[in-house]
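Yeah, one chain of the complex is gone here, protein chain that is, but the others are all in their spots.
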Amino acid sequence: MRIAAGVDVGSTQTKAVLIGANGDGVEVLSRSLIDTGANVRKAAEKAFDECCQAAGVAQADVGFVVGTGYGRYNISFGHTQMTEISCHARGAHFLCPGTRTVIDMGGQDAKAIGVGPSGEVLDFVMNDKCAAGTGRFLANAAEVMGIGLDDIGPLSLRATRPVKIATVCTVFVESDILSYLSQGKKPEDIMGGVHLAIAKRTMSLARRVNIEPLVTMTGGVARNIGMVRALETVLGQKIIVTPDAQFMGAVGAALFSLEKLGESFESSVWREHAVSSGD
Amino acid sequence: MKQFERTFDSLLEGMQDLSFAGVWRWKEQHPGAKSVAFFPVYAPVELVHAAGMLPVLLSGAGDRLDIQHADSRFGSFICSVIKTTMEMAMTGHLEPFDGLLFSSICDSARNLCFVIKRNYPRMYVDFLHLPHSTSDSSVEFLTEEYRRIVVELERMSGAPIQPAALRRSIALYNIQRSLVRQLYDLRAESPYLLRAWESYVLIRSGNFMPVEEHIEILKQALDYLPSRPGKKRDAIRVVIEGAFCEQPPLELIRLLENAGCDIVEDDLAIAQRWFTEDMPLTDDPVRALAESYVHRSVYSSVRHDFSKPRWEGLAEKVRDTRAEAVIFLIAKFCEPAYFDFVLFKKKVDEMGLPHLLLEFEEKLFTFDRLRTEVETFVESLVFD
Amino acid sequence: MAEKPVSEYRGSIHQQQKDLMLDWYQRLDHAAETGDPPTVSMMISGNCVELLEGFGAIPQYPEVNALQLAIRHQSLEPILAAEEMGYAGDNCAYVKADIGCMLKGITPTGGRLPKPTLVLCNFVGCNTYVKWFEHVSAFTGAPLFVLDVPFLRNDTPSQADIDYVVRQLKEVVGQMEELIGRKFDYDRFRQSVAYSSEVEELWSQIKHLAKNSPSPFDAYFDAITLMGPLYVYRGKREGVEFFRAALNELQQKVKAGEGVYDQERFRVVVEGPPPYPYFRTFRDMFASWKAVAVASTYSTVGGLWEFGFRHDAKNPFESVAMHMLAQNVTNRNYLQRYDQIRRYVQEWNADGVIIHFVKSCRLFSAGQGDMRDYFTKQLGVPTLYIESDLEDPRYFAEAQTKNRIDAFFESLEHAKRTAAHAVSA
Partner (left out) sequence: MPLVAGIDCGSGFTKALVAAQDAPGSELRILGRGRARSGINVDQAASEALEQALGGNSRSDLSYIAATGFGRYNLSFRDIAITEITTAARGAFFLFPRAGAVLDIGSQTTRAIAVKDNGRVNTFKSNDKCAAGSGMFIARAAKYLEVPLEQVGDLSLHAAHSHPISSVCAVLAESEIINHVSSGVSVEDILRGIHDSLADRAGALLKRVGLKDELTFIGGVAHQQGMVRALEQRLNVKVNVAEDCEYVCALGAAVLGLRRLASRN
């Protein structure tokens, strides 16, 4: 069995995945998830290490490692790097076959990716220079309201009259929330408003790519059921979420690793590119 | 008085109605007749009227429409009237119109014209080049440009525009403009009889109904208002400058007044006061229209007359209305207004006049920050 | 770390263009000192530099100053100075940099700049131009003439449009005669128009060389180097000589099969001005993928010649008017720009389009989302959309921009590989 790894060093959380391939097919062997924290390099090492341990595989036996995510150039042990855009598309194509659109919401950014029939990226858009309307926005809102991250989604689903959130600034949303609280608005309505505001913002970004079914959501925010539902409402379409949503980038990276191992295509551009921009 | 309030409420409703029920009604009453919407600031409504069509102002959706599609066409750093107008197009809100007219006010508006043209190829969408200079050759050119529009309108309506009909339209709009001027005079004289936000609604709503109806409404208002109960209040007299195209939320105009400002002059709804004098009724009314634009129209950040700087126009306004301060009310990302602010500010500083710069967007849900700024401004003038 | 692929073309024309531009700056410096030759401030886009030749006057281009400043990483200070005066964060930063320099006494070129004899606002599409020159005139006291060029509403200008511009050109001539105190030399003007048409022919041929694969030069980054002489020397003999040499040199490269990179991987069309404050960084992002721009809209700001237009010495005024009205990218309507890019993609055989949104410039950028929509959805051309600014260094996010460019080329690479795979399977 050939074993390959993908490590997705996100701004908030670092994800690692091992996959194995033999004659019968490809399967995910193990995953690990840790907070990225202050030391990006260490986080990547730790995630990779945990992942190997979980699968009972020695690091030396992992044939190839592709790093992705914003900290990809900090991975000391990775063989090459790819952007998370390619990786999310690839992962979604593998785990949710038929995916044509990926909506990825992570800690600090949101993207939409148009995916072709073979998992290739046709088109993509990302938010810019501003963390407005990202996972962090939600995390902050949760913190202000004193609600756990796991609970905000379910809470938001109970909203009957969602409030209007004027600011999109991840930091300033706090004062909006506080002022709604002081007006006696219900927590679920506030949270409903927050989710709706982000869903609208995200969709107005995502509409720049051709949104075609199947739409798959990836990234940590996909764990938030409230956000998924809000996006579905705004989009008017079903959105697919797998339990591995947050690992999608890492899965994609691992698949690229596997390809490298198999050398199924000539793809020297990666290595060359990796060298020219890494340090 | 009850009558006035009732009319007022329906005007307010009409001007905020994104379904353009009034336009649909008019079209039902005039089977086969067309309606042409025009983007701010100025459009030769007389031509549209003379063609037997209903001219309607197209200026965004305020806070009444969420932007869900337009962001994908117009990105960051573009003013909101562009985006909400695009959103209206993309959500079927422009259905009542048979044509759209844009003009050379700014680069964003111009590009909007062509973007809409691409997306709605069956609609008549035109771009009017209003000259940026004031020589006789500009009159010559604009006359030709208007004739080009006339041909388009005739093609749409299937009938020629007769000079007599155009003269009649011009005469009607002359009346409308003179009534609007009277309303402004009344307000400048006795701001307590008519608040700025009220006069704004009275005037602006005229963009969504036949001019004949609007004239009646203005006449009634002018009859009633002098007898309206009201008493002088302690407020500073201000001129508002900069909101000539995208319009501030009504709430914001009220906020300014509540914070202690009497708005005695403004450039809101400026298109309805575009000409400084009545337009002459001549044998060649198209030419008269062009001549009036070039030589007899108000200063504005989107009209360039190099024989008289715009800042002198502002200074005159201030002097004529005995204003004590200027509030620059500028739509976020409105480049013409931003640029003019620099030269206006220079002039106003030279005049020793206090001024305040406020930026707004169509969509504002919380006004706290703006309120604080306006109140501070007023406090800085009234506290000793 | 391996060597970075080097993309920049450094032939002998590179030095020649430097010399030419230096000479121009020295003449401006001389004019600042002595008042001779007379100078006219003008905008690059749709400029009527030939007219100046009729007076022996030379142009000043505030945009050239602004971009020089940005390339040298000196634009922030004057921008801030202008903002202190009241210019908004969202005003075109070219204007702010220019006005800021004026106020701070910064000379963007190293040498001095004369007070222009005339501030000639050739309004071609950009409304900011009108404001800009009005401000320059207000702050320097130099006389202003606004040459109002009707925007191209339809595919071609009408006779009324042409007449209007010709009339104004003659008015400008009249005003310059008064200001300069010299008679307009019509023959010299006509000669200049003739030179222009020669330069245009050469330049057009150069642009068409990029149809070769590999392309001998980068029609975005390298084209910018060649654009200086195009604006300053178009109507002059020196211009003809320079572009003849350039064409020769590049033809040699084509013959030798030399391209921008040893191995050209991607061919793209670029829309929008470059981020001058990060010019080098930006270029390197393309170089690391060996991606070459085979055409760009920005290089047609001054004039659009690759599709056949030439000035015409037989009808000098009319052809100048025609150039201002219809043959530069800024006075053409948005849909014509789509079409221009579409032709580039098809005829220059490009893999994709890169749209660079600059926050300063609404003329270029307002509606680029729709442009993107047209190319990706209607034509199925891979398109990348990135944002920054052409003058203000505060709007360049290096990591994000790189991420996007990498992702874009990764996807093009993937598409190529799958295509190759499909063929071999």
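Think of it as A, B and C in the order they're written, each chain with its own count starting at 1.
To be clear about the criterion, a contact is a pair of C-beta atoms (placed from the backbone, for glycine too) under 8 Å apart; a residue touches a chain by one contact, two chains touch by 3 or more.
What you see is a predicted model, and the numbers here were worked out from it, not measured in a lab.
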* Which of the chains on display does the removed chain touch in the whole complex? -> A, B, C
* Which one touches the absent chain: A:3, A:16 or A:40? -> A:40
* Determine which one of B:10, B:162, B:276 or B:376 touches the chain that has been left out. => B:376
* Name every residue on chain B in touch with the hidden partner chain. => 356, 359, 368-369, 372-373, 375-377, 379-380, 383-384
* Structure fact -> Those residues of chain C that touch the unshown chain are 80, 83-84, 86, 394, 397
* Asked: Hey, which chain A residues sit against the chain that's not shown?
  -> 11, 36-42, 70, 74, 108, 129-131, 134, 136, 167, 169-172, 175, 178, 181-182
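Here is the rule we use: only the chains that are shown with their structure count from here on.
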* Asked: Using mean CA coordinates as chain centres, what's the chain A-chain C distance in Å?
  -> 40
* To do: Starting from the mean Cα coordinates of chain A and chain B, work out the distance between those two points in Å.
  => 47
* Mind pulling the chain B residues that touch 2 or more other chains? -> 71-72, 76
* In chain A, which residues are in touch with two or more of the other chains? -> 128, 208
* Complex interface listing, chain B residues touching chain C -> 71-78, 82, 104-108, 110-112, 114-115, 117-119, 126-129, 131-133, 135, 137-138, 140-141, 144-145, 148, 302, 304, 306, 309, 332-333, 335-336, 338-343, 345
* Name, in rising order, each residue of chain B that touches chain A in their complex. => 66-72, 76, 363-366
* Structure fact -> In the complex, the residues of chain A that touch chain B are 128, 164, 166, 176, 179, 200, 203-205, 207-208, 234
